[in-house]
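Of the protein chains in this complex, all but one are displayed in their positions.
Right, chain A next:
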């Protein structure tokens, strides 16, 4: 059977210039132009570092994408995974024609519509109904198409009651619902989706995932889906591409690529420690000098954490704001992106001095899995100060088993619950 390729990317590369646009830009522009006139190659295409945000590069230019080649078959749901800054979003931007690649080309046999971020072009002054038309038209639908689907869109969004109210009076959740509803009824041959499922309440997320499954299965449409939520990727995608530093490092069967990706990303960032404020994690408001997941059941806090360990999440921070009372919290999530719980509180931290904050996670609570800490700091008035999506990563092992069952125990948590039994005498 011949493959029906609907989308083909050949040698896609994208170069970005770092730093500010200033006088240097003009001189580079002139140089580039001068080379072009003489029929020479663009001199700045030869240089540039691979895209690794954490290391300091030598060049002003970086390659956000380098030599990306892939093909997508009709009806396929292709997942794209990778760490922050791996180039996923840049790739999607090129696919949806928002920006052009520096070299290479993309060939397509179908209309591409993107859902890079829902709610694009919503105008707060206009009513929900007017915005459905406007947003639909921006996404490439004709008025006729929208009119024929209007009732379905309104019903799907669940905003019927507010549909003739200006969108600026909507709650953010309602705006997202309405926006996703419009996008869900788009009918392009290729749909590009970037992290839309991170919004909305649980009921709506379920609805959205269901709709995406319908789109790809029944409609036979091709979907490119970028997400950090491995569980969603695994459920929805028929093939997964994993990216790192602007290159594709593996592709194929979802389960395998995802597990390879999860394993290749070091799990052992249990402790981070900095000697000086300038190097410490954070910004000019909050500095994290030390953060660690410590094993509190053992004499050695660095011991392997197992299911029965008492865990201390400890941070030494320096409060550089102008108020002592700040709000500190974290979400504990599995490596696949599902949040297990969130916890936080308000604490008095002396200004410009180190304070220790500790949160105890009980023993016999977490399952054996890899977990990440998403930490966030806010002012007392809940204005954001600093947050880190992947502050720490740690693994909870399962060493001692009493039951004799050796498979993985299901669930995100594994609490030790009290069971009892007694004979019933009848």
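The rule is simple: a contact is a pair of C-beta atoms (placed from the backbone, for glycine too) under 8 Å apart; a residue touches a chain by one contact, two chains touch by 3 or more; residues count from 1.
In the analysis below, contacts and distances are computed from a predicted model.
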Record-based protein name (UniProt) of the chain missing from this complex, from "Cytochrome b", "Transport permease protein", "Long-chain-fatty-acid--CoA ligase" or "NAD(P)H-dependent oxidoreductase subunit E": "Transport permease protein"
Option from A:85, A:110 or A:337 whose C-beta touches the chain left out: A:110
Contact footprint on chain A, counting only the chain that is left out: 1-5, 16-17, 21, 25-26, 29, 93-111, 113-114, 116-117, 120-121, 123, 125-126, 130, 133-134, 137-143
